[in-house]
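The complex appears here without one of its protein chains, the remainder shown in place.
Up next is chain A:
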Amino acid sequence: MKKIRLGTIWLDGCSGCHMSFLDMDERLIEIAEYVDVVYSPYVDMKEFPESVDLTIVEGALSTDHDLRIIKKIRENSKLILALGDCAITGNVSAMKNLYGSEAVLQRGYFELADLNQKYPSKVVPTLLESVIPLHEAVKVDYFLPGCPTPADAIYEMLKSLIEGTEIKIHELTRFGK
């Protein structure tokens, strides 16, 4: 059987959803029989690869870099799974929207900085005016909420995708779970 080419990426989230992924514990071995992880924080790979079957995305879109990469992911992936509340609703990552990016930069780089008070202009990506969930930028195929999404829900979801069966996502997780 051909293995599923799986990508996972951590955008504007806290990595909690990736931790939850690891929390599948010994079930990871079971999953590994069916998937090849071709891109992930767990894998040393610089460029997002071509022809990925499923990409699991943690985190919201906050920067110009996030926007570019999510578009690339959409082009190169058959399916996208939004993992966790940040990817689906913006969640904690989007809380700054109530104040705006300018206010956050002001606080972080001026008010709280003792020396070298200036906005970063190199290397770090530029903040978008507001943080948005994935589906406001690209088409998303599956939504698996939770903060973080429980490991059991991730396992059931992956199993159903591997076996081609239906699951009731809302019996496993919800916003804020």
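The definition used in the following text is that a contact is a pair of C-beta atoms (placed from the backbone, for glycine too) under 8 Å apart; a residue touches a chain by one contact, two chains touch by 3 or more; residues count from 1.
The rule we apply is simple: contacts and distances are computed from a predicted model.
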item: Undepicted complex member, UniProt protein name, chosen from "Formate dehydrogenase subunit gamma", "ABC transporter substrate-binding protein", "Tryptophan synthase beta chain" or "Bidirectional hydrogenase complex protein HoxU"; value: "Bidirectional hydrogenase complex protein HoxU"
item: Identified contact with the non-displayed chain, of A:38, A:147 or A:161; value: A:147
item: Contact set of chain A toward the excluded chain (per top definition); value: 82, 85, 88-92, 94-95, 97-99, 130, 132-133, 135-136, 140, 142-143, 145, 147, 168-170, 174-176
